[in-house]
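This report concerns only the one structure given below.
Omission of a single protein chain aside, the complex is shown with its protein chains in their original locations.
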Amino acid sequence: MTLSRRSFTRGALAAGALAASPVGRARAQMAPIKIGSLLPRSGFEAFIGKDCQIGLEVAEKIIKDMGYSFEVIDGDTESNPQTARTQAERLIRDGCHMLMGSFDSAQTFALAQVAEQHGIPMVVNIGADPAITEQGYKFVFRNFPTSHMFGDNGMVLFDQLFKITGTTPKTAVLTYVNDSFGEATRKAVISYRDRFGLPFKIVEQIGYSPQTNDLSVEVAKAKAANPDLQIVIHRLNDIIIMVREMVEQRYQPMGIISPGSPGMQFPQFFKALGKYANYCITNQPWLDPKQPLAHRFQTDFYKAHPDYLCGLEQGFMFEGLLVCVDAYKRAKSTKPEALAAALRTTHITERVMIGGAITFDAKGQNTHLPSASVENLNGKPTVVLPEANAEAKPVFPMPRWF
Amino acid sequence: MPPYVTFVVDGILTGAVYGLMALGLSVIFGVVRIVNFAHGEMMVMGMYATILLHKYLGLDPLLCAPLNALILFVFGFALQRGLINRYIFRPEHEQFILMLGIATLLTSSMLMVFGPDARNVQPDYALDSFQIGSLILDKVRVFAAAGAVISVTLLWAFFRYTRTGKAIRACADNQVGAQVVGLDVSRLYGVTFGLGAACVGAAGTLMLLLVDVQPYISTDYTLLSFVIVIVGGLGSMPGALLGGLLIGVSEGLSAYLITPSLKSMFSFGLLIVVLLIRPQGLFGRSA
Partner (left out) sequence: MRVPTGRRTNAALLVAAAAALVLPLFAGSYVLSVLVVFMQAAYLGLCWNIMMGFAGQLSLGHALYVGLGAYVAAALYVHFGLLPWAGLLAGVAVAALAGAFIGALSFRFGVTGVYFALLTIAFDEATRILFDHFSWVGGSAGLFLPVKTLTHNDVLHLRGAPEMFYYILLVFSAAVLALSRMLLGRRVGYYWLAIREDQAAAQSLGINVFRYKLAAVTLSAALTAVAGAVMAFYDNNLYPDTVFTTAGSVAIITAPVIGGVGTLFGPVLGAFVLTTLGEAMTDVGAVFGVPGLKQWFYGAALVIIVLAQPAGLWPWLRRRLRVGEDER
């Protein structure tokens, strides 16, 4: 197996840096493990790939300081599954011992097949489709909630919120973006309602196209239903348009809550909406305010990238890498079977996301990934639930805009 | 006031910007007879140019529009003279594929230069609205529509009253005759392409007030421009504008009456129907 020029250079630089650093001098025993990191770096998902990448880069520095020995090699899925497959093959050919990736479920599914075929361990750091860990794979592990878990964990927080604040809405309108993510999340919400019931009635479900630039009709429909609560499943672009439209149409429910979507925590959301961004709540896994590692991660991240968000994706990129290098440390070998065995017995308590220890069940799935309620308070996303990890008390219903 | 009045008005406002965008396409086809499949990409270029102008010159986005139009005009003129001029008499599919290639090049270049992040501009009046009776209108949308209407009027006046404008119309009507009379057809084609690009550049600035920009939104806008232009009539200026208004309103109404997420399908359905039944569109002349 030939070493490509690029990986040789990176390896040389990494080895040199490691040897030069104080940590390196003391603990340079194990050779660095090669981890292939696959993300959409071009194509229409490129902007998410970039967000994930900068999180990973900050994480790499911290994890190296913790004494782990590794080297990350980048791959580009180009936002499509065919390329994801060939690039995974390329990384394996170039000597990667493990793979991480890759945000989009279709691409991740393709990668998982390649990894399993080669018997190379793969850690899904971001990728929600349940099917990925339902195939009986022995080498694929996922430290990210499935869309079912996302939905359930997000919905269970509603009850907590109402109990703590003493206010329970009676009716709700559900708006959702009609793409693969939006549809999966919507299904999860309805499934939760059908299994466990909800204290409020979902009177209407309004879907819209992800490329929209105008949500006036959708918002007017929601306003006409006059619900107590607005449940939103969205992406960044459309949630800005929606909340702005709600302000314009003077439509303000008791709360705008998402069972888990990217958008309301982002700096762009705050910049676009100013004070109207406050009191919006998103239920999703989040960085744990009680974990010192999370604090360090956030501090380092915002120093390097003040205009970006250090949130769900970045946290899971960190943990994905952590899981890989931790397994290597315990396996003491780059042999795939040893790594896979080590991965199966993962038990990491010092982490960045809210939840108990990182462990994997028989299917390779981490089933303990609770969501937190992240409420926008004073222009910052703030953890308000679960109470054990909260930084502040939740505010519900929202104070009136006008 | 019944709710659909708001949607119709909103649809008209958005439709005005769509109309300006499609107008560029129509002008180019009507005169130079090139089907510009890189239309959406040129608009995205205009959007990025606006971001740069806003960032480095601190101009309010609306004021960027004329500047942006100028930049895109130069680009369009150069592109036509440099590259496209030799393609006017080639088979249609070669033109199409050339523009397709240019579109791909533009998109990937923008990815490399600007990166994949979504960007936007935030005017100070972003959250304000006008209130007329019980009708609430988004200030940004009103200004964008006003900008579009002004641009279209200027363009119309240009074609109607200036010498170059009339010369271009002559070229479109009768190319051989125009040459006989001594018009520099080549240069006029360049000017026309530049004007089409300028339209789409101005439309881009206005569109940026409504949406974020990232390199991959271009294809949707190319398709939308084609829908509008086909419905309104390729080569007809009022057709493009009215087509834009029609699409804007129908999107709003179909979102209200049917499911919102099916509204683009309605536009495609309309395209299919028009292509089959009346390919010259509402106002176009038969090809």
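In order of appearance the chains are A and B, and numbering begins at 1 in each one.
Here is the rule we go by: a residue touches a chain if its C-beta (ideal position, glycine included) is under 8 Å from a C-beta of that chain, and two chains touch if they have at least 3 such contacts.
Source: prediction; values computed, not measured.
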item: Residue among A:E60, A:E78 or A:D152 that touches the chain left out of view; value: A:E78
item: Among A:V72, A:A110 or A:I126, residue touching the chain not depicted; value: A:A110
item: Residue, one of A:S69, A:N125 or A:N178, that touches the chain absent here; value: A:N178
item: Interface with the undisplayed chain - residues on subunit A; value: 4-6, 41-43, 46, 49, 74-76, 78, 80-82, 85-87, 89-90, 92-93, 105-106, 109-110, 113-114, 116-118, 129, 131, 135-136, 178-180, 182-184, 187, 209
item: Footprint left on subunit B by the chain that the document does not show; value: 35, 83, 90, 92-94, 96-98, 100-109, 111-112, 219, 223, 226-227, 230, 259, 261-262, 264-265, 268-269, 271-272, 275-277, 279, 287
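In this section, only the chains that are shown with their structure count from here on.
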item: Residues of subunit B touching subunit A in the complex; value: 3, 6-7, 10, 14, 108, 111, 115-118, 120, 122, 126-127, 129, 136, 138, 207, 210-212, 214-217, 220, 251-252, 255-256, 259-261, 263-264
item: Parts of subunit A lying in touch with subunit B, wherever the complex brings them together; value: 41-44, 46-47, 49-50, 178, 206-209, 211-214, 216-218, 220-221, 224, 236-237, 240-241, 244-245, 247-250, 268, 271-274, 276
